[in-house]
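Working notes for the structure below.
Up next, chain A:
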Amino acid sequence: MFSALPTVPLLSLTGITKRFGNLVANSDVSLDVRPGEIHALLGENGAGKSTLMNIAAGYARADEGRIEVRGVPQEFRLPADAIAAGIGMVHQHFHLVDRLTVAENIVLNDEPGSAVLIDYKAANGEVRDLSERMGLPVDPKALVADISVAMQQRVEILKTLYRKADVLLLDEPTAVLAPAEVRDLLTVIRSLADSGVGIVLITHKLDEATLVADRLSVLRSGEIVARFDRGDASPAELAQEMVGREIHTVVARPHAVGATVLSVTDLEVDDSRGVPALRGVSFEVGESEIVGIAGVDGNGQAELVGVLAGLVTPNSGRATVAGEPLAFEHPRSIARQGVAHVPADRRKYGLVADFTLADNFALRGYYTAPFSKRGFLQRGVIDSLCAENMAHYGVKARGVDALAKELSGGNQQKLILAREMFTSPRLLLASQPTRGLDVGSIETVHGRLLKHRDEGCGILLVSFELDEILALSTRVVVLFEGRVVLDRPRSEVSREILGAAMTGAVAA
Partner candidate 1 sequence: MRHPSCLLRAGRDTRPIHPRRRAVRGPRRSRPTAVGGVARDPRSGHDRGGGRVNRLQVALRQVALLVVALVVGGLFIVLAGYNPFAVYGELLAGAGFNLVLAIIPGNPAGISTNIAAGNLFATINVWGPLILLGLSAALPFRAGLFNVGSQGQYWFGAILGVQLGITIGSNGGLLAAFLGAIVGGAVCGAIAGALKALRGANEVVTTIMINWLVVYTGHFLYGYAGPFANPVTQQPVSVPFPEGMRLPELLKSGITLHAGILVALVAVAVFGVLMSRTGFGFSVRTLGSNRHAAHYAGMPTKRLTVLVMGIGGAFAGLAGFVEITGTTGQITGSNIVGSSSFAFAGIAVALLGRNSAVGVLLAALLFAALQSGSRFLSGSFPPELASSLSGVLQAVIVFLIGANSLFSYLGGLNGIAARLPIRKTQGAVE
Partner candidate 2 sequence: SAPAADSSEDASAFKVGLVSDSGGFNDRGFNALSLAGLTLAEDAGVSFTSEARESASDSDLVPNLQYFAQQGYDLIIAVGFAQAGPVAEVAADYPDVDFAIVDVATEGDPALEDLDNVQGITFKEQEGAYLAGVLVGGLRASGFEKFDGDAIGTVGGEKQPSVDRFIAGFQQGIISQSPDTVLLNGYSQTFADQDACKQLANAQLDQGADAIFAVAGGCGLGALDAADQAGAWGIGVDADQAFLGDFILTSVVKKVDVAVSTVLKSFADGSFEGGTDVLYGIENDGVGIPAMSDAVPADVQAAVEAARAGIIDGSVVIDLTIK
């Protein structure tokens, strides 16, 4: 199959340049995908990967450069043009209509039936057939709002396949998946490629990339800086190309655990639909301790952090911080008890996109000294504090008056971390702190977390990345269906034990 690669690529981008104001997001980038090939696109946050793919899929227009599909020059004015040319894109943030069913989402705009009546039976049938044929089983009648993230991703892929796309552009498809789900997805991608589809895969997980990709291209500051064939580069080499320097994986050194900071007892919580999400959870976090909460998404992690941060109301149970009862439902009181929170959804909760970095820095403490005096904001103090903390956390930005939405994901995350650690909290709730970040940023964030641990801060780390949990945690807690099924020191667990516990196979 590989020897028989046709010479004409399915999709080829040549000399693509894209500017946003003064910023050059893509500079003279060329990239092609051949039938049956998986082409990995790697790069730091903000390197221009998504921008390039958006251009290839008709969401944005290049300032310069050419797009060809099977050797035929194309001009994409709208995503519709790219779809017509057989190009399907799956965005990192899904573009699905929550309140429609899976089948409705997939057949949308190409519905079976007549022009005046949708044939729902046919739609559901076609979707079921397609999904089973492709190894991506879904329930056609389920509402998208009710299915898991992994399912939603299948729907996205099926959407493109339903439209007979033979080029798939996947933007960080594995960022939101649990390890087992990642394996499944990569298998499906491989078999799709083997059936002749060309795939561009954007990912920050370099081992995945080296494992599955036929070719790898590295984008740095909008330019292609390296291109490898399968087996020609190790993850470490790729990382170095991406960041332009050497990356060291952060490894936690043991550290003595102090007195108990957080104690959770018999916590019971319902999720937003009223279904029990936590069913009697108890555990403790000590000073200078990182407790990693492992588990597949949807097993109560979000609710656990929500309750501890004051955003979700528990049904019953207790929690204390340094012996004091936690002020449920009062985010501000909880913050005053010394609890900081890096939320999983940074765009929704962590930042105000239209605010300046300085204002975002003041978001939590704006009402009190040193940010405010007698109710009046101290602008100068806020600005200088923000600037100094940004520098120390390595936040790259135009200045303190840049808008938060201008920052890349990694820099946004570092800004949030800087803000949350500003008050020197006793306890940090870190939820998915490195989701969507590049290796360089992950290194920085991990380094920070360990430093804070060493300084005495207790950290509750929620992550779907087993590697992250294993690298940082002092103790590991596994949540399964709202229950603690495992709670052991790091030294007593392995990848295998955790993997088994996460599927509910081991009792605590």
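Convention: a residue touches a chain if its C-beta (ideal position, glycine included) is under 8 Å from a C-beta of that chain, and two chains touch if they have at least 3 such contacts; residues count from 1.
Candidates were picked such that all candidates are chains of the complex that A comes from, given by their letters.
Model, not experiment: these values are computed from the prediction.
The contact partner of chain A in this complex, picked from the candidates 1 or 2, is 1. Within the complex, the chain A residues that touch candidate 1 are 20-24, 221, 309-311, 330-335, 341, 343, 348-356, 358-359, 362-364, 366-367, 370-372, 375-385, 387-403, 406, 418, 421-424, 444, 447-448, 451-452, 455.
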